[in-house]
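Removed from the display is one protein chain of the complex; every other protein chain stays in position.
Lettered A, B and C in written order, each chain numbered from 1.
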Amino acid sequence: MDLFYSDYLEGCHPRILAALTQTNLEQTPGYGVDAHCERARALIREACRAPEAAVHLLVGGTQTNQTVIAAALRPHQGVLCADSGHINVHESGAIEATGHKVLPLPGAAGGKLTAEQVEGALRAHFDDENAEHTVQPGMVYLSHPTEYGALYTKAELSAISGVCRRWQIPLFLDGARLGYGLTAQGAELTLPDLAALTDVFYIGGTKVGALFGEAVVITNPALNRDFRYLIKQRGGMLAKGRLLGVQFETLFEDGLYFELGRHANEMAYRVRDAFVRAGYPLLLESPTNQQFPILPDGDYERLKQTAAGELWQRIDAGHCAWRFCTSWCTDPAAVERLEHALAGLQTERR
Amino acid sequence: MDLFYSDYLEGCHPRILAALTQTNLEQTPGYGVDAHCERARALIREACRAPEAAVHLLVGGTQTNQTVIAAALRPHQGVLCADSGHINVHESGAIEATGHKVLPLPGAAGGKLTAEQVEGALRAHFDDENAEHTVQPGMVYLSHPTEYGALYTKAELSAISGVCRRWQIPLFLDGARLGYGLTAQGAELTLPDLAALTDVFYIGGTKVGALFGEAVVITNPALNRDFRYLIKQRGGMLAKGRLLGVQFETLFEDGLYFELGRHANEMAYRVRDAFVRAGYPLLLESPTNQQFPILPDGDYERLKQTAAGELWQRIDAGHCAWRFCTSWCTDPAAVERLEHALAGLQTERR
Amino acid sequence: MDLFYSDYLEGCHPRILAALTQTNLEQTPGYGVDAHCERARALIREACRAPEAAVHLLVGGTQTNQTVIAAALRPHQGVLCADSGHINVHESGAIEATGHKVLPLPGAAGGKLTAEQVEGALRAHFDDENAEHTVQPGMVYLSHPTEYGALYTKAELSAISGVCRRWQIPLFLDGARLGYGLTAQGAELTLPDLAALTDVFYIGGTKVGALFGEAVVITNPALNRDFRYLIKQRGGMLAKGRLLGVQFETLFEDGLYFELGRHANEMAYRVRDAFVRAGYPLLLESPTNQQFPILPDGDYERLKQTAAGELWQRIDAGHCAWRFCTSWCTDPAAVERLEHALAGLQTERR
Partner (left out) sequence: MDLFYSDYLEGCHPRILAALTQTNLEQTPGYGVDAHCERARALIREACRAPEAAVHLLVGGTQTNQTVIAAALRPHQGVLCADSGHINVHESGAIEATGHKVLPLPGAAGGKLTAEQVEGALRAHFDDENAEHTVQPGMVYLSHPTEYGALYTKAELSAISGVCRRWQIPLFLDGARLGYGLTAQGAELTLPDLAALTDVFYIGGTKVGALFGEAVVITNPALNRDFRYLIKQRGGMLAKGRLLGVQFETLFEDGLYFELGRHANEMAYRVRDAFVRAGYPLLLESPTNQQFPILPDGDYERLKQTAAGELWQRIDAGHCAWRFCTSWCTDPAAVERLEHALAGLQTERR
């Protein structure tokens, strides 16, 4: 059985492992001030065309969200996000543990916020004469791709960015799966765009070929002030920081990060097309590595002997939406087996 | 120049890297519920002769301290520790960031608390009729080896444990360098002792041969309740949790962890003896992998062309104490070069 | 112009002021351990028929909610409430500031939760195999009367209480306006009922005749452990605690609290009836001291020359719902003026 549960089922791309092996006995200072981290930071600044940006390498996503948000907000402030936002639903209250309310905006299609929603929420707060009895929005959080695999267009992100700048609220973009978002068909947003339109974002490594690691890019210098203290305080400063440096060096020195993203997306499109050809509807359109076909329960039981996804959502008594994730590591042969199995299910149904 | 700055200058023991390479393409569920983590936990329980203990694998020490302490305390409680305790001085306020005061007890020789000190602090609090205006001690934190390399004897730890149990305060032992403590000359405390005498302790991997990783052993079931939520909330739940499993499996499947500890200690004793032979006093006696010779500034300038330590403390206008750390990875040839250099300095002085 | 904005526009009932004056020069210990506080606690325990209950006197509602909730929850837990609950919308993130997520349940009619909603939320969490990635519900918060003036029936509260006990989740009832709830027409729940069905609730003084003060009644001893430390830590321990004791003594020594509640409700019914007679719909039925008539904007402009409410909600381009609050202090003559004004508006319309 091939697993399509998630994009963090395997270790890392072999070139990363090779680099870790090759550098294993080097002696370097700890905590991210070594030459590998330096070079990784330089490569990322270059890829973002943001020579002034600060880059910090952290271990995981929840830690990164928690650190960035707690660094940016004053105690009475909260963070606006889609109600499906990772920080709202899947981080065990990590943001609230730093004292801040997550302010979810409902009804975001595909997990995307709109500029109108953000504008509306800010206006509603600051126009309220009892505002001081409520939580002040102090940051906007987006994920790109979203938790549903959706992407912002350049116009959409520019509009949100414009609202944030008018209201002087920093914009934070969670790029846990950014590699897949940058290389999707029809993707409009590039790293330089993100650097230009947000105040801070991160480039996910954990889900895109690294063993672990998220590279935070801060273009708003106010948010960078004393940021390393905050990484340390939240438990995110890796003693052997160079492990992060080596990994991001490898991912960015000759475009491996993008190559891995493209591969996963291609595999995802084949998965998607196979479900559609077999007559299964999709919960929503996703241009990235997560696909959400809806199957009758019996069909899924049959399919999973070959290829298994993760239960996403029960649709009705007889159907569920399943998440099928591809990754940097998805074997085309596994996709082929899935295609066969789906074709078989289709044949039987006739 | 050989660096003796710290015990986390290099990557990891080659067998760990080999295991990571070998398991790299396995597909496993995330977040530490895979078979490697299971086996690592079983091996650790066995090494501790604590079949009922819960074992959790986290990434780093500050994160581990923060998570364990926040899990154990109610909001009005603080944690007693030596004033030189890592949580008091080198974690950027990570404990306070969870809402809890660190309650340092002054004057601990070599960074060690005594049962009398702990008893005194508890009695002082609970006898105070204004106790509720002060922070209630709710946990005792020790490090073993301490930040100065010192070790508790079995009698000392038993006495502290007895005090804690009488007062019903959990005892937490930070074992970031535990491998060096378990294998030192004259070391009395074993893993089963720690499991029996504390409520929770951790076995440090980061500084003892792993890329990263700390194994928390919880023998008091009350402290284990919902502990995984807390790991997640504090950002410590590694997505590819099996990386921790593979590392601790390797360290514990045939005694590698102890072997690495012994090696470092042997190297440390040679380092220590070389300094002593060359006529330099030690700041304090340490039976483990950290040694603290005091050198005239000029001598250190000369020495560091061969072998460099970390500045620990200025003693007077002309002398400093330096920390020389060995590790699982210290090359005997480097120690030999250090011995030569010290012998050379001694000769010149005559 | 008479103001019906809120129920905390004036100082306190004259008997309270008289008692404060009479006791002013007594010398008493601070922090709530004086004889007045003792007697107030005894009177409240008696009124609740809860001889074992702990009673604590705090200054204000937000402080009380924050202290009770932070005392009850472990770090990874949150508190279930109606989405209109005061802790969710009008406390500036006070609960999150203690590290806990507020878990709002949507669609509560009149601000009331149902046992089914609570059961559903608990089941959804504890049945979720990824539960540890989300916030664990650790308490249920109700307000009675709700923010919309609604009351739970005995059957409704018993059902919620039953769910909480089955799931071993404490039930907390915010009684900021409890005096009005206990004495409303058709009110079923008494103080002994609340003591029996909840784990902790509070009897609001600030809005029911006191200068300030909320009496927390804790019937679940686990929640009372070290509670005074928590009051102190959250800034709620009044130095001259006897001020709270004297006030609650006066309110409870011969039924003044209930008398004030009944008066406000009678005034509220006259206000409600006057709006209804004049042909104005009500946003919702409220049996307590808050009434929510909907008026055309022009009519309200005219009315407010005589009697002013607080804007509650815009209904459409031409209409708003207004909150008219009565209180322990509402002058029947002011209600009469309001009745006249409304009758006048009705006459003109014809």
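The criterion applied here is as follows: contacts are C-beta pairs under 8 Å (C-beta built on N, C-alpha and C of every residue); 3 or more make two chains touch, one makes a residue touch a chain.
Not measured: the values here are computed from a predicted model.
**Student:** Kindly state which of the options A:65, A:84 or A:98 is in contact with the chain not pictured.
**Tutor:** A:98
**Student:** For the chain not shown, which residue from C:41, C:76 or C:207 touches it across the whole complex?
**Tutor:** That would be C:207, which touches the missing chain.
**Student:** Going by the contact rule already stated, which one of C:146, C:183, C:219 or C:233 would touch the omitted chain in the full complex?
**Tutor:** Checking the options C:146, C:183, C:219 or C:233, the one contacting the hidden chain is C:233.
**Student:** Check the options A:46, A:128, A:188 or A:226 and report the residue that touches the missing chain.
**Tutor:** A:226
**Student:** Could you list which residues of chain B touch the chain missing from the display?
**Tutor:** Residues touching the hidden chain, for chain B, are 75-76, 78, 89-93, 96-102, 130, 132-135.
**Student:** So which bits of chain A touch the chain we can't see?
**Tutor:** Counting over the whole complex, chain A touches the hidden chain at residues 70-71, 74-76, 98-99, 131-133, 136, 226, 228-230, 232-233.
**Student:** Using the touch rule from the top, list residues of chain C that touch the missing partner.
**Tutor:** Looking at chain C, the ones touching the missing chain are residues 3, 5-6, 8-12, 14, 17, 20-21, 23-30, 59-64, 66-67, 91-94, 97-98, 206-207, 211-212, 229-230, 232-240, 242-243, 329.
Just so we're on the same page, only the chains that are shown with their structure count from here on.
**Student:** Give a one-word verdict, same or different, on whether chain B and chain C use largely identical residue numbers at their interface, taking over half shared as same.
**Tutor:** same
**Student:** Using C-alpha centroids, which chain lies at the maximum separation from chain C?
**Tutor:** The most distant chain relative to chain C turns out to be B.
**Student:** For the two copies chain A and chain C, what rotation in degrees overlays their C-alpha atoms? Round to the nearest 5.
**Tutor:** 180
**Student:** Measure off the straight-line distance from the CA centroid of chain A to the CA centroid of chain B, and report it in whole Å.
**Tutor:** Computed from C-alpha means, the inter-chain centre distance equals 34 Å.
**Student:** Cα centroid separation between chain A and chain C, in whole Å?
**Tutor:** Distance between chain centres, rounded to whole Å: 43 Å.
**Student:** Could you tell me the distance, in whole angstrom, between the mean C-alpha positions of chain B and chain C?
**Tutor:** Chain B and chain C have C-alpha centres separated by 51 Å.
**Student:** Two-or-more-chain contact residues of chain A, please, as numbers and ranges.
**Tutor:** Expected reply: 91-93, 97-98.
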